[in-house]
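To start, the structure under review is shown below, and the notes come after it.
Missing here: one protein chain of the complex. Every other protein chain is in place.
Now for chain A:
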Amino acid sequence: MTTVSGPAGTPRRPLAGYIVGSVGLRRPSADAWRTAGITVLCVAVAVGLAALLVTFADGSPVEVVDALFTGSVADTAGWSQTLVNAAPLLLVALGACIANRAGVFNIGQEGQLLIGAMVGCFVALRLQGPGWIVITVALVAAAFGGGAWSGISAAMYYTRGTNVVVTTLLLTFIAAQVVQFAVNSPSLLQEEGMGSGPARPQSDAVPDYLRLASFGQYPDLTIGVGVIVAVVATVVLAVLLARSRWGFRLTMLGLNPMAARHAGVRASRLGGSALVLSGAFAGLAGGVILLGTVFRLQPAISNNFGWDGLLVALVARSRPGLALPVAVLFGALRSGSSYLAATGVPDYLVDVVQALLVLAFVVPPVLSTLWARRLRNRAPVADTPARPTAAAPAKEEVQV
């Protein structure tokens, strides 16, 4: 049967199928429905576990949900805070999407973000000029800083074969030390003491005219430039990954590097640039945090945005379109957690809940694959009952 429906007869996938399909890791198919079912189940389990934890911490799950809700999406102020948190998460996640697509797993966004913030801070404090030019240059410099930092990993991987996961992770700790050094050295970025008391380990504040603008005034919804940059970048990247030659080659490289090489892809160039680009997005996130919310370089400025952004990409399975809502969800958890204090529940519980949610979203494809394999192995013939051997399944898996 060589029948292929023409363009006119192309069945459009229904929206629900598309969403479910896009959740499936790299292989949208009938398996996707099973995966979706398992995902719902896992999320339910995660939420149940979270409720249990809250109860053990002498809190009331209802109150906790209420606090999280109030702090994040109950009113425009909550939404504003949620969006402020979501922007850097989304930028980091976009970078992670690029690297993951190319099959290089960058987990050092936290460090790349720190370096980005540091470079951006340096430019913002030293460069003279009209506000919008300095802001642009500072953000671009932040991206360059993050890109250079992940570029070190790229260079090590493509010249010496050093594992990317290891180098990006370890470079994060070096980045933290570099920033510490910078904010402790008066000749670099340490603030000038205000006359009284010693200078603290942080930079001077960025002058007002260099801070990212927001649209809308409290108590109305405020949307910062960072959010706009992140959303625009999401749309552009989603289109490029899905439709462009670059996206095609990147996907090919990630799925089968050998075939990609046969098709003319130079892994060191394309994969290396993907790694640099992912670092650049993390660096840009650092710049946005610096100029948008914190305004001065502090060793803790990254505040786990790098790690959490990576988690956003994991949950979104490296799809920019899905990363957007996931980033908003994670942003909401962050802003909601600041309201937890009133309920008497420690706010780090939110981190635990977040981790449970990540697991709930990351585990299902694995479970689904295992389940499918089990079905293939044991599919019984209708007229004979399957042999009731309890130990059999485990053995079979060993053989596969």
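Going forward, contacts are C-beta pairs under 8 Å (C-beta built on N, C-alpha and C of every residue); 3 or more make two chains touch, one makes a residue touch a chain; residues count from 1.
In this text, contacts and distances are computed from a predicted model.
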| request: Pick, from "Minimal PKS acyl carrier protein", "Probable DNA metabolism protein", "Nucleoside ABC transporter ATP-binding protein" or "Lysine exporter LysO family protein", the protein name that UniProt gives for the chain of this complex that is not shown. | output: "Nucleoside ABC transporter ATP-binding protein"
| said: Using the touch definition from the top, which of A:35, A:203 or A:251 touches the missing chain? | reply: A:251
| note | For chain A, residues touching the missing partner are 1-2, 4-7, 10, 26-27, 29, 240, 243-246, 248-249, 251-252, 255-256, 258-267, 375-381, 383-384, 386-387, 389, 392, 395-396, 399
